[in-house]
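Down below is the structure, laid out as structure tokens.
Selected chains only, in their assembly positions.
Here the chain labels run A and B in written order, and each chain numbers its own residues starting at 1.
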Amino acid sequence: MKVVTLLTDFGDFYPGVMKGVILGICPNARIVDITHSVERQNVYQGAFLLYHSYRYFLNAVHVAVVDPGVGTDRKALILECRDHVFIGPDNGILIPSAKENGIERVWVIDEVKASKVTGTLSSTFHGRDVFAPSAGYACLGRIEEIAEPYDGKLVEIELYDYEVKENDVRCRVIFVDRFGNAITNLKGEEVRGAKGFYVHDVYVPLVRNYSDVKEGEPLALIGSFDTLEFSVRNGSFAERFGVRSGTLKFEIVR
Amino acid sequence: MKVVTLLTDFGDFYPGVMKGVILGICPNARIVDITHSVERQNVYQGAFLLYHSYRYFLNAVHVAVVDPGVGTDRKALILECRDHVFIGPDNGILIPSAKENGIERVWVIDEVKASKVTGTLSSTFHGRDVFAPSAGYACLGRIEEIAEPYDGKLVEIELYDYEVKENDVRCRVIFVDRFGNAITNLKGEEVRGAKGFYVHDVYVPLVRNYSDVKEGEPLALIGSFDTLEFSVRNGSFAERFGVRSGTLKFEIVR
């Protein structure tokens, strides 16, 4: 039995087809959806969510496909790491996770060989024709049948690319969750001991729990990603402050 | 092999992480999503949906996390029942299901012990750090390693808390489904033999099937929860009547 996780920006329908392909090769695969709602072509968001989910699996094959370059000559990668195998396009999405886990072998998928499984190599749906077959073969430990070793340079992504100058912060809102919480990429260690923040001229206290403020009031805390999150208790920070994924600037109050 | 069901208001992404934690402890767990779209912090809705889904499983571990009190001192429970195990916060969400199935043993989760699995006890994501590990241990039959027996009072919820006075009904719309059907908590037995209802001054006949009225016309029937549902044939009752989850008043026509 092998666990395969899927993380894409495909939305509905397409992931089900990928599962058919994987199970056709490796009937024992246990497939887990991480998300299929990554913002369209937001490679950074995909990389962040992969980074903060792969670690909760013991060892697994992780397929991450946010792939603006599908159909171009961007490479399709398999990164064999210490405990995990990461599969996806060469656009950085796999890198933070793979590096942390320890890359042991880099492969480039032979798209023609991989797509023999589905019998077609579409120009738009490599999730089905390239990445799902590769996941199946990775589960079987037969990567060499659909990929070649590679020692070239890989596209990189840096997750924690924020700037803190004195008390001025420029970081990213990585995503806004269903509760309207704005999850940033600012590491919690940067604000340890701070009292709060000025966000768009509104003071937001740094607290430990939602219950430390009244209903409807804004708050910040170190969230489950170990980064700073902005919330409104029983409300939506994103709506109240007009925030969505992208750059966020604010000031630390110490 | 053990079936684990998940019911939360987490939306996307977070449930995938919970699955990694559960499979890390119990690789044979068969995980089934009931829903992750419970209305934010609507404990009552979660309780109702759990109650009307658990019974279709033979015996399973059911994790239900709608948890406005996360990070406070509300207890985290494991209720061992006759056929099923229910896991979730002590806010009533588990109670109607657990009572019906027959509670045999009540446990309070030791959050510190449980969170050793993920190595962190966040203040916001007990689904990952507390409830998922507990589900894993419950699958293995090793609850005593992460929980203590408990004989205190539990928070209760009453699902069928409607009032019928003569022909005046005050009940709840529990949720509105994708078809715009308004599912109430009024037991079908209360309206057996009725001709119809006045809802917001509009007459809505009680029928057996959608096909008993014309396209676009409203109707009421005893739905798959054995409660009264309001619909529009090939339309949306919720939109037409401006109804959403919450209190609904109407009059029975006998």
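One rule holds in what follows: a residue touches a chain if its C-beta (ideal position, glycine included) is under 8 Å from a C-beta of that chain, and two chains touch if they have at least 3 such contacts.
Because the structure is predicted, anything quoted here is derived from the model rather than measured.
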Query raised in the report: Whole complex: how many copies, 2 being shown?
Result: 3
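We adopt the following convention: only the chains that are shown with their structure count from here on.
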Requested in this report: Express in whole angstrom the distance between the two chain centres, defined as the mean CA positions of subunit A and subunit B.
Outcome: 30
Query raised in the report: What residues of subunit B sit close enough to touch subunit A in their complex?
Result: 9-14, 16-17, 19-21, 23-24, 27-28, 31, 40-41, 68-72, 118, 120, 122-125, 128-129
Query raised in the report: Tell me, which parts of subunit A touch subunit B in their complex?
Result: 1, 3, 5, 7, 30, 32-35, 37, 49, 52-53, 56-58, 60, 175, 177-179, 208-211, 221, 223-224, 226, 229, 234
